[in-house]
Every structure is written in C-alpha cells, then in structure tokens.
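I have placed the structure first, in the form of structure tokens, so that the comments after it can refer back to it.
Here the complex is missing a single protein chain, while all its other protein chains stay put.
Per-chain numbering from 1; labels A, B and C assigned in written order.
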Amino acid sequence: QANTDVTIVLGEELDLVEPCMATRSNIGRVILENISETLTELDMKNGGQVAGRLAESWEDQGNGTWRFKLRPNVKFSDGTAFDAEDVKHSLERATSPDISCESSRYFGDTKLSASVVDPTTVDIKAEPAQPILPLLMSVLTIVPAETPIEFTRQPVGTGPYVLSSWTPGQSIVLDRRADYWGAAPAVTKATYVFRSDSAVRAAMVQAGEADLAPSISVLDATNPATDFSYPNSETMYLRIDTSVPPMNDKRVRQALNMAIDRAAFIGSLLPEGTEPAVAIVPPTTLGWNPDIKVPEFDPEGAKKLLEEAKADGVPVDTPIELIGRTDNYPNATEVNEALQAMLQDAGFTVNLRMLEVAEQEKLYSKPYLEGRPPQLLSVLHDNAKGDPVFSAFFKYHSDGRQSGISDPKVDDLITRATAATGEERAKLWSELFATVHDEVVADVLLFHMVGFARVAERISFQPTIATNSQLQLSEIGFKN
Amino acid sequence: MTLADDTLAPPAEKPAALRLLAMLRRDKVACLAAAFLVLVILCALFGPMLLGEAATKQNLRGRNAPPFSLEQGWLMVLGADQLGRSLLARIVVAAQNTMLVAAGAVFFSALIGTVLGLFAGYGGKKTGEAIARLADVIMSFPSLLLAVIVLYVFNPSVANLIVVLAITRIPVYLRTTRAEILEVRERMFVQAAKVMGASHRRIMFRHILPMVLPTLLTIATLDFAFVMLAESSLSFLGIGIQPPEITWGLMVAQGRPYLNNAWWLAFWPGLAIILTTMSLNLLSSWMRIALDPVQRWRLEGGAKNNG
Amino acid sequence: MAEHLLEVRDLAVRFHTANGPVDAVKGISYHLSRGETLAVLGESGSGKSVSAAAIMNLLDMPPAEIRSGRILLAGRDLLEMSAEERRRINGKTIAMIFQDPLAHLNPVYPVGWQIAETMTAHGRPRAEADARALELVRRVGLPEPEAALKKYPHQFSGGQRQRLMIAMALALKPDILIADEPTTALDVTVQAEILKLLKELQAETGMGMLLITHDLGVVADVADRVVVMNRGEIVEEGFVSEVYAGPKHPYTRKLLDAAPGKGAMHEPIAAGEPLLKVRGVSKLYGTFTGLHEASFDLMAGETLAIVGESGSGKSTLAKVLMRLEEPNGGTAHYKGRDLLAMSPKELLGVRREIQMVFQDPTQSLNPRMSVFDLISEGWVIHPEILPKAKWRARVAELLTEVGLSPEHMRRYPHQFSGGQRQRIAIARALALEPDLIVCDEAVSALDVSVQAQVVALLDKLRREHGIAFIFIAHDLALVRDFADHVMVMKSGRIVEIGTVRQIFTSPREPYTRALLAAGLEPLPHGEAPSAPVLAPAAEHQVVNHLA
Partner (left out) sequence: MLRFARKRMLASLVSLVGLVILVFFLVRLTGDPTDLYLPIDATDAMREQFRANNGLNDPLIVQFGRYVWDLLHLDFGDSIRRARPAIDVVLEAFVWTLQLAVITMSLVAVLAVVLGSLCAFWAGRLFDRAVTFVSLIGASAPDFWIAIVAIVLFSIHLGWLPTSGTGGWQFWILPVSVLFIRPFGLIVQVVRGSMIGALSSPYVKTARAKGVKNRPIIFVHTLRNAMLPVVTVMGDQAAALLNGAVVVETIFGFPGVGKLMIDAILQRDFNVILAAIMVTAFAIFLMNLLIDLAYLLLDPRIRA
C-alpha cells in the first residue's frame, strides 16, 4: 500500500453506485464530488455558502430561469468533454419517471427544464419560480449525455476519482484521475470497506486496517487523539400530533417541553457537543433564529400547567405513547427510557414503544391512523442543505406529510418564505421558527446531534456537518 | 387362577420422587445446578414484586457505576446500567419475562415438535412424509421473517414472541424424534408391546418416547440459551420485547455497545443466561442417567469405584 | 500342582443395586486344563455367565465388584493385568460365545465384517481375515456363505446368529473358549455338527473349553468334567460320568431327575372346530422364501410343537401369525376370523387373546421398565383383566410360578441372567390370560429343573384353562413330553405334521428321521453311562443347508 492510499470504513454498504442516487448518504459519501460532481456545492467551511463547482457563475434571468456559466476544459473520466448538453441530459435523467432517482425529491413539485445556450452556458427554468435554484443544483450530479436512463453500475463523472472496482458487499475502490480539471488531491487511491458494527469500525482504524471511520458510536470514541466529534446535521425532536386530545391543548405541549431536563442528557447518554435544539434545522441553516430560548427544565411548572389544563376538562390523564425507533442512534432506547421517566415525573402517563423502521414510518407519515391515541414520535430529522425549505413544509405546513399542526399563520409564513430570496427569506424563516416554537408549541425540540469520526494519525481530516452525506477525498491530507 | 395373598408381594418401594431426590443429593454438581434453578424460579416468581421499583429507578448521574462497590447500597453490587439503574435488581426482575419466553418457547416447540415427530416416525407413510416435508418448510423459513410478520401484523407481546420462537424451533425436535423412531420402532420390545395389544399411542409414548427423550432434553436445555439470545436479537431489531419490559436477552443486547468501556452491562445478564443454561444442561444429563436403569448405578451409593 | 490353563480361585462378584447388593458369585473355584472340556451346569441365574464375564473383563465395575479371588491364566493373575494386556488376551487367547446372540451382534455392521474384525483387531491382514471369515461361516453351516457375510444380524434366524457368534469366537483358534449356552437355539442336527466342529478344533489345537450349558445331553456328550453351580456357589464337581452316576448334592440330583423325555406322550384330543386354521401362508424376504405355503390346524387346549432346522422359518411363521411381519399370502382363521386380513383396529381386539414369547428375551423387554411394569403392562392395556389393587400380588405370584422371586419385580431386565429374562417374558405372556400362546424357544435357556417347573405350569394352564400353545423348540425330549401334535419344518416348508406318537415312533420323512437320530439322549436316570449317549456319528445325516 502506497502511503498515499487510504482505506475508509463505512457503516452502510452501497446498494447502488448510481450518481442520481447520491443524495442518499451511503451512496453520496463515496460518489459525491469524488466521482460525480455537481454544478454548485455547499461550502461548509465558510458557513454554508453556495459555491461553484462545475458552474463558474450563475444569475437569475427572472421568471424562474437561471443561467449557469459552465467551467470549460472539463473532461469526464471516459475522456469525453463536459458541456451544456451533459447538464441538460443529467437534469432530464434525474427527473425522468422511468427511474426513481432520489435527487428529484429536492425539486418537489417544481418542474425543471434545461436549455442549452452554448456549450458552456445553460439555462435552467423552474416552474413555479425557485429562489434557491443554485442551491438545488448542489444535488444534481452531472453525467455524460450518453448515459442511458436506467441505473448504471459504471458511473462516469467529472470528479477527481474513477470507480475502478466494485465488489458488492465487500469493497469499492476509487483511483485518482490524471486528467482532473482541478488541483490533484493528495489521496491516490481510496478503498471503501463496510462494517455495520461500530466497534469493529473503530477497531479497524486502531489496528491500522483502515485510515478513516467517518462515523462511529460515541461509545467507541474513546481515544481523543484519533476521535473527533462533529455536528452531524441530525436534530432530535418529539413530533406531536396536535389534533389528538390532550395534545390539542397548548398548555399540555408546553408542559411536555418543560418536563425534559435537556442538560442531563448531554455528556451522559448523549456525547459532549450535543446542543439543545430550538429549531428543527441545525444552526448553520439560513434563517436560524438565535433569539429563541431553550425551554427551562421545570417539572413543577409543568405539573401546574397540567393541573390547569385538567381543571379546564382537558383529559391529561390519557396515556400517551412515546414511540421510538430501535438503533436509530447510539443509546436510542436508553434516551427514550429517560425521556419517558422525565415525562412521568412531571405527571404524564407515558408508555414507551420501541419500533422497527418500517413500523415507525407507518406512524410517522400521513395519512395518520384513525382512532390513534395521543402519540409522541421520537425521531431524528436531517437537513444539511443549509435552507429550511427542505424541512419546513412537510414538518409544519397543514399539508405537510409529517406535520402535526395545522396553523394558518404557519402555512402562510412557509409559503412566503419559500418564494422569497435573500435577506427577506432569512427573516421569514426566523419568524417561522419563533412562531412554531413559542406561539404554536408544535413539538418538543430536543437536540442537535453530533457524530464521531475516527481518523488514523497518519492522515489529516476534519469532519464537518457535511460528513454525514459526503466525504470528499480531496479534503484528506497526509501528516508527513 | 387364584391370587396369592398380599404377603407374597414385596413391600412397596419408596416413592420414585424421593429416590430421585436421594440420588440428587449425592451428585454435588447436579445439586448445585438444581439449587441455582430454584433461585431463578424464585426470582421469576417474586422478583417483579420485590424489586420492580428498584429496577426502573433511573439515576443519570450514577450511570454505568462499576460493580463490586457497596457505596450505593447492596443493590448496586453488580453495578448500574446506562441509566443508573441497579443491574442486580434488573436481572432479578427480568428473570420473569426471560423464563416466560424461554421456557414457553422451548416447551411448546419441544412438545409440538416431539408429537409431530412421533407421528412422522411411527404414523403412516403418507402422514410421516407430509410432516417431514412440513419440517423442511419451517426449517427453511427464516425465523427473522416469521418474527417480522407475526410481530408486525400482531404486536410484540410475550405470547406472540413465544409463538414465533416456538415455531422456528419445532423442526429440530421433530426431526430428532423421527430419526430415532426409525430405529427404535424396529426393536423387538416395541413388537412385544404390539403383541400385547398396546395402542399406537401407548407404544409411542410409553415405549418409544422414553428412548428419545434424553436426546430431546439435551437439545432443549441448550435451546434455552438459544431462545434467550434469539429473543434479544429480535428486541434489538425492534420486533421483540421492548423497554420498559426487560429480559436478560434485551439487557445483553443493550449492553453490547458498552462492551469496551462498561463490560458489566452485558456481562451479568449474559452470565445469568450461561448459568441457567448450564444448570439446566447439567441437570438434564444427570436426569438422563437417573432415569436410565442401565446407567443408574453411576448415581447410586454403595459402590466404590474399583473399575 | 500342575499349572492349569485357566484357574479360577475363590471368585466372588457382587452387584450393587438400588435395592441392596446382589451376590451373584460367592467364592467359586475351578480349573481348566489344555484340551479339556469343563462343563458348568447349574440353575438359571446361578452366576455362570457372570463368572465368565469376570474372566473376560466384561463386568461393568461399578455396579459390579469383584470381592475376592484370582483368575489365573497359565499362572498369571488376569485381575492384576493392565487393561491393554487383557485386551490382547481377549479374542486371541480366550474367546467367548455369548448367550444372547442378537443383542451381542452389532446391528449396524455386516456379520462378515464383525467376524473378520476378531482377526484384524489382533493384527491379521484384512484379506486373510475375510477369507477366514468365509471359511468359518461355511464351517458353522450357514446357507449361502458369501451372501451371508454381507447380511446384517437382524436378517438371520436365532440359530443362525448363534452360529455367527461361534464363528466369531473360533476365528483365531483361541487357547480357551468360553461357550455360554452355545447351542440353545440350534436344532439337534445342527447342534451335533457344531459340537463336532468344536471337538475337532479341540483335538487340533488343544483348546480348553469352558462350556456353560443346561443341556445334560450336551454335557454328557462333550464334557470331561463338570461343575454344578447353584445360587452363586459350586455345589458339586467331578468327572461327568461320576457326577451323573452318583450325584451327591441334592441340587444335582434334582437336576438329573428333571431331565425331560421320560413322561408319557400326550394323546391328542378329539377333533372339533379348530381354534386356529392356517392355510397357505407364505413370506418372502426379498427373493428369499422365508416361509412357503404353511397350512395347519390348532385346537383349543392343544399344544402344537414346531421343530425343524435352524433357519427353516419357524420364527417367521410365528411372527406372521402375530402380524409382526406382513405375509405375502395365505389365511389364518382364528375363531373364524382371518387374522391376516384384519384391519389394525380389529387386530387390537384379538391381540390380548394371542400372546407370544420371543426367541430373544433380552431384546423383547423394554430396558427402561422394571419387571413389575413389564408384567403389569398388559393390565394397563386391558384393564378388564385385573383391578389395579391386585397387580402387585399377582405379579409376585406369576414370578413365583416361573421360578423367580417377588423381590425381582423391582429390578430391570439388564440385571437378570438369560434364563431369568426368558421367564419374565413368559410371565408377561401369562399375565394376559390369553387363549393361545406362541412360545418361540421359550424355555431353551432354562436349566432342566426350572424348565420342568415352567413346562408343568404351562401344561397345567393348558389343561385347566384350555390355552392352546404353539411351541417352537429344538429340544426333542421336551417336545415329546409336552406336545400333542408336532410339525416338522425345513427350508421354509412344512415337511411333516402329525401326533407326537406318530412323529416319534414312525416318522415318515427322511428329514424327520435324521432329526430324531441326531437328538442327544438326555441322561437316563440312575444309569451310569460309560460312554456319552450319542447316536454314532456315522448315522448323522448331513443336512444340506443349500437345499
């Protein structure tokens, strides 16, 4: 093994190597920006700015059309040149009904079409107009115009690496390209292997069999010299379905928020570095509101609120189901057990149910089951995209798939924020977060989670909030 | 024919149970095993009543407290778990669910499997063949899938768990019984029983079954451990028993990530599983000998070993 | 004192059981010289087999314990040798023929392999061993020797298995042969040949033979000296002629008195509607005809004896009648209904009325049931026979009647001697109070005094309760005393059938005549034979087994 080769051990195997599925974190970590590049990318090192990658610049042409100037002299790994046609084809392919590309979900109901202006210029039109189109282009992986509209097993891209071997279930090997348009990264060859057990991943780095384990459990992060924590863009919260009594009473929801001693979790069941959350998106997101306060831990106050509600005939004694998902994150079961205990201390009757993915999924999304008891879904939400639009609608809008509230003011704020740009957009989002948190008390926001990476001492790598979904080999350096 | 008067008959022997007890007393290992099992059964019966409270009392500050320290009271001698609950109390309380699931699953699978096996081996050719093929099907039906189906369509209660685990273990008993019968039924004493007019049922249960039983018992005791651990992996996947209910298996599974920095979380419940299985097995090998007249001398006093 | 080949001094063996110790052998001494045949006569259960097992190092210790004694082989004490030394002696220097051949043959290996193993275990090359095995099988008179080598023990008849055991023991021409009831299952013609074979071997190699038997005729025929055992002790010892002429111990006298063949022959009862009417019953084992078109009648209260060559289909006939083997044709009407065509359900109805005592007693007793359970099982199945409260007493009574003691009811089959097991099997059959009992060599392992007692019991039952017997036996003297009709079988066919008197006084078929001629005369009481009472060898008609 040359000393510029690295081995990276991942927890989840790749079931596909399809570029248009790179928004799935297990695929994205290997492919995104290593093999397949995008027009734009989110620069996490600089506070989450949208930066150019294959596009050098872009401008809004009005009525929903954006014009992208493409980087010249870029070659695909199969030797063909990159031009506007490729962008057009990539967009069409990703949105084609014939294959279920996942990246298209970011476009929602927006219709996107591309037209070639000249080989290095392309116009992308969104209907209805899409104020964050350049950000959306950070999910569109560019493939050559010849790529058929079906899932490929030989991804071709413009990135600094090519896929040189894939043995399903065992390993994937990427080799550095000589004719990459940008600066040559330090890593010449990256071998990805897969171990679902966190302890084994950690052990592999320790034993020198791997150089990087981008995510290990906090419990295995025992060596400060090699193990680094990073915010992993997941936010933990309890989703409340406010249409079911007693949850329809705001006091009850406030009591829920007050009953939980968030500080007690940090450094015990959850690692140091975990932040109490006041919004469903991480602080690096546009419009994140620093003025919102974390609810005080006040079990007595909670009890009082409950009594008040009870006096008004709210059935606060109805047993509430706290529904968690096993193995969702390290200590998931324990965290939920602790939540249950805290809520019970504040006077709630809570039953804990830990479910398997699919079962929890069934309860999480609409249509909700008829005749359901009051439920608290203990879930994680992941938004590393830097804009709340990917969360707000379906978490808080009356028509949102996973929304537990129905509030005209919230609906209005979401609609307006989605259409706005720039400062205006940020302001509206801030307002939305405050409303949801303090006026509506839509849910019990808990924590912004952190992940851990184990990095062998011979390499240098700084995990960021993006590490969950992509891992650019070019960011890896060698210490000597 | 006249009946001789009763004086001819030798005095009735000591009841079989007493004789077994006397034999048990002589075998120290088996005695220890039996004592441990009695303890487990007592825990299962009374544990939740006595320590139910202590087993759920959380204390995040005292989480993962190491074992062998009496500072926090005797309940903490085995240490505390991730939420600062007493491991000792939890193990005692968990004995109930654990035994319910394990004993239930093993009992029903052994019962159903053995009876089906008896029919497969001794019944008609057609039924035998059909039952054997059924065993094939069950054997190749992944238990996990069955668990997902049953526990998804119904809910993960102790009863359903028993059903799932029992079904998946049926084939071993079935096939073992059947295989042994194929041989035992050719023995002469089975024919002798037939000549006496013994019904199929009597032949199956009185003559053939006792020959097969020791082997089944060996398998069953080891299945105990298997079922406890299988149950834990189901819990781990989110389709088994779920907190706040506890079983040893679940405790083992939950302690797994802590193997490196708080070994006691998984160790004690694991040890409980091992000791239970080992006790059961030692007791069953003791029983195999105690119930076999040809072997029984090994356990009877009086003989000094001069061989 | 000259060194003997084998000398047993003051041997005492005790078994430890749940019900206290059992002293099976209480300090016996005997010796055996080169070329000599020492017969061990004795009551069933008197410790003959146990002392033999002690010589062979076959006692399980515990539960057995050798309390005292020495067993000297050419002056060296076997009991002080290492296990490995004794292993090397076994089979090569001392060989043994077991009493119960079916149980003692490994069921899963072909018999040829088992015979050859005696030789390969002592370092003989495989090919040589195989060749010798074939020769031995031929010598003991098994039909189709090549094919026989490849067959498994369960495919042989009782007598054939016994001959396989003999072949196995003779394989290495041992210095000492311990033969435990080697001819119990053999018909007289084959028995004569086997005895001749043993004697030839003795003459050839100077083999010393320890012959355990209850057959007075065989003792008179082949033994030089005899020891008589009773209840674990040797009660008399001497040259055969002396002992036979002037028995000193009361037990010996009783034994000699009990020799069968002296009573009056039965006169068959007048004809009527037969209890059992068998017509054209056949049984094929693959292509081999085990039984061919057997037909006969049996009246209630009548005894039909079946005699004939070993392997001639006697047991097969019995098993077919019991529906333990499915016949390939024929009918057997019992009280007017065809046994062979009954549905399993109907069969259960008549099971109780027809009982069988199997040829191989060990295998027919469930090893996990105590004697009480074994005998009372019939009443569990047919509760109408006896109320539960009386079971214990009745078991005790039955045991006494067959010459065992009530204490035995707590023991398990493996704790008995061969003859004792046979009696348990008889008691079990009697417990059901059947109308017809098929006795397959049921008394062949009993010493003559017990035999006489059991036969008298059976005869009494026949007379008083009208029980009919099918009595398979090779002991012609016994047949003569006990049977009403006699049926002679050979190669799966009935060759002759008639009243006892007719068969014994004017046999029609040459085979019957050969059979009668080969019979060893049991000792006439009081006479002191100077020479063994045996029909001259020249008169032996060699039976063609391949026929």
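Observations on the model:
What we mean here is this: contacts are C-beta pairs under 8 Å (C-beta built on N, C-alpha and C of every residue); 3 or more make two chains touch, one makes a residue touch a chain.
What you see is a predicted model; the values in this text were computed from it and never measured.
Touch, as defined at the top, links the missing chain to these shown chains in the whole complex: A, B, C. Listed residues A:S268, A:Q375, A:Q402 or A:S474: the one in touch with the omitted chain is A:Q402.
Contact with the omitted chain, checked across B:L100, B:V115, B:M139 or B:V158, is made by B:M139. In the full complex, chain A touches the omitted chain through residues 15-16, 18, 23, 97-98, 100, 102, 104-105, 108-109, 151, 153, 168-170, 193-197, 199-200, 203-204, 206-207, 209, 356-359, 361-362, 364-365, 390, 393-394, 401-402.
Contact between chain B and the unshown chain involves residues 29, 129, 133-137, 139-145, 148-149, 152-153, 171-172, 175-176, 179-180, 182-183, 186, 212, 214-215, 218-219, 222, 224-226, 229, 232-233, 237, 252, 256, 259-260, 266, 270, 273-274, 276-278, 281-282, 285, 288-289, 292, 294-295, 298. Considering the complete assembly, chain C touches the hidden chain via residues 53, 56-58, 60, 87-92, 95-96, 98, 100, 103-109, 117-118, 121-122, 152, 154, 165, 168, 362.
Definition applied: only the chains that are shown with their structure count from here on.
The touch graph of these protein chains is an open line. Chain centres were defined as the mean of their Cα atoms; on that basis the chain farthest from chain A turns out to be C. In terms of Cα centroid distance from the overall Cα mean, chain B ranks first. Each chain gets a centre from the mean of its Cα atoms; for chain B and chain C, those two points are 46 Å apart. Per-chain CA centroids place chain A at a distance of 88 Å from chain C.
Shown for chain C are the residues in touch with two or more other chains, of which there are none. Those residues of chain B that touch chain A in the complex are listed here as 56, 58, 60-61, 63, 82-83, 148, 152, 235-239, 242-244, 254, 257-261.
Chain A contributes residues 198-199, 217, 219-220, 222, 264-265, 268-269, 325-327, 330-331, 333-334, 336-338, 340-341, 352-359 to its touches with chain B in the complex. Those residues of chain B that touch chain C in the shared complex are 1, 3-6, 8-10, 12-13, 19, 186-189, 191-199, 202, 206-207, 210-211, 291-294, 296-298, 300, 302-307.
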